[in-house]
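This is the structure, below, for whatever I ask next.
All protein chains but one are shown at their positions in the complex.
Moving on, here comes chain A:
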Amino acid sequence: MDIAAAREIGAGIAVIALAGVGIGLGNIFSTLVSSIARNPSARPHVFGLGMLGFALTEAVALYALLIAFLILFV
């Protein structure tokens, strides 16, 4: 197998990790929406934490994407 094909396969395998991140993000926003729906006055309290949770989870997605880029391009 030549190196270019191996790189592309490696990059493809590396992004499988994004599945877990998708589940995590769905969890965060589902609890955010249901907590605002139960108690709409709590919105300023939970919204900032929701955004923080979103960014921290997204960061894990980007770690995986970074490895994929490193495999593919470097």
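The rule we apply is simple: a contact is a pair of C-beta atoms (placed from the backbone, for glycine too) under 8 Å apart; a residue touches a chain by one contact, two chains touch by 3 or more; residues count from 1.
The criterion applied here is as follows: contacts and distances are computed from a predicted model.
Between the listed names "Tripartite tricarboxylate transporter TctB family protein", "NADH-quinone oxidoreductase subunit M", "ATP synthase subunit a" or "Transketolase C-terminal domain-containing protein", the UniProt record for the complex's undisplayed chain reads "ATP synthase subunit a". The chain not displayed touches chain A at residues 2-5, 7-8, 48, 51-52, 54-56, 58-59, 62-63, 65-66, 69, 72-74.
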